[in-house]
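Moving on, here comes chain A:
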Amino acid sequence: MRPILLHGHTRSLTKVKYNRDGDLLFTVSKDAKPNVWFAHNGERLGSYDGHNGAVWDLDVSYDSKRLLTASADNTCRLWGVESGKELFRWNTRTAVRQVAFAQGDRMALYVTDATMGQPSTIWVVAIEEDLENQSDEFERKIIINGPKATVASWGDLNKTIYTGHEDGTITIWDAETGEKIKSVKSHDSVISDMQWAPDYGYFITASKDHTAKIFDAKTLRVMKTYTTQRPVNSAALSPIRPHIALGGGQEAMEVTQIGGAKQGKFETRFFHLPFEEEIGRVKGHFGPINTLAFAPDGRSFASGAEDGFVRIHYFDDDYFEFNYEEESLTA
Partner candidate 1 sequence: EERKQNLQRSLLIQKKKELRENELAKQEKLEAEARKKRAEAEAESEKIRLEEDAKKREADRLNQQLVDIKREEAGKLAAKLAEDLKNKNVKVNTEELEGMDTARLMQLQVEQLEKEKRELQTRLKTMSKKFDHTERAMRKAEIPLLDRDYDE
Partner candidate 2 sequence: DDELLDIDFSDIEERYRVDMPTGYETVVVVDNTPKVGEEKKDRLLNAIKKIFKDIGDIKTIHMPMDSATGQSKGYIFIEFETVEQATQAVKLGNGHKLDRAHVFAVNRFDDIEKYTSTNDEYVEPAEVPFVEKEHLKSWLADPRARDQWVMMKGDEVSIYWNNKSEQPDLDHSRSNWSDMYVSWSPKGTYLATFHKQGIALWGGPTWSKINRFAHPNVKLIDFSPNEKYITTWSHEPFLTADGEHHRLAIWDIVTGRQLRTFAIDAAVAAGPEGKQKIDWPMFKWSYDDKYVARLAPGMISVYETPGMGLLDKKSIKVDDVQAFAWSPSEHILSYWTPESGNIPARVSLMRLPSREVLRTKNLFNVIDCKLFWQQSGDYLLVTVKRAKSKKATTTNFEIFRLREKDVPVDVMEVDSVLEVTNIYWEPLGSRFALLAMEGTKIVCNFYQMVPAAAPAAAKGKKAGPSVGDVALGVKLLKSFDAKGTNQIIWSPKGRFCLLAGVRAFQGEIQFWDVEELVMMGSGEHYMCTDVDWDPTGRYVTSSVSWWRVQTDTGFIMWTFTGQQLAKQAVPAFKQLLWRPRPPTLLSEEEQKQVKKNLKEYSKQFDEEDAAQTKAVTREVLERRIKLWNEWAEYRNRVHADYEAAADV
């Protein structure tokens, strides 16, 4: 099937994310204007106007009613998904890098950048059902000493918080006490993405060190490594197949455009999860791919790139028919 191209952003994409039902796709970019689209046809449902700087991250609530955005304009904002209205705003002293609803949507975290003398900090805030009661006070604040956090997310049952750092370290924090539980450095460079398996047993990371890795959530043991020749900006786990998707690349590749190619050469690469073998590539973007997401039903995926485009690809039938014999030969 032909990919769906989403035109709407004027600058490079920073994050694409589906809602739980998979009917909506939320996108944020450096152009300060988050968008929401119908995933099945790429039609734009609306945008969220108000930010004055690049938007680095987003999260959408379980019921698809509320949207959180993290921006370089020193705010973290809460929006009504349908109304497009800004419901609440947290003002910060530095850029907000990451944002995430806790499971149950009654809490959220956001991470502020280490700049202008401020340390990289995780802020845990309560989200009120009734906005009348919403406060801009934080519940907890975890100061990160050392390399700043580039990615952050909640662990299972909101007991822990996982952060990935500039130097390739991954840290688990106790979400209640703010104590550091565990820290390992298995990547050699910036961790640019972290996405969870549905059951929170493991997660996948993407790093500028040209690899993506799967970590056991509890032990932070590296279970799998996928090696490429480019910085990896995003890594996603298929919800239905033992496959992963990687996106990345570097600007030098842009020379390929000179030939006036109709199709960009930047590729989303697919690997078999346990075998670590590459199984396919999807070309299309004209710049490095910054963010990837599988649709919750696993039948399509979205990619956002430096070229300002979002592409939604539906897998062909043969993708679902394709199987390694070995998968069924096992005990």
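Quick note on selection: all candidates are chains of the complex that A comes from, given by their letters.
Note that a residue touches a chain if its C-beta (ideal position, glycine included) is under 8 Å from a C-beta of that chain, and two chains touch if they have at least 3 such contacts; residues count from 1.
Note that the coordinates shown come from a computational prediction; the quantities given were computed from them, not determined experimentally.
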Numbered candidate touching chain A, per complex, among 1 or 2: 2
Touching residues on chain A, where the partner in the complex is candidate 2: 199, 201-202, 216, 218, 223, 229, 242, 250, 252-253, 256, 259, 273-276, 324-327, 329-331
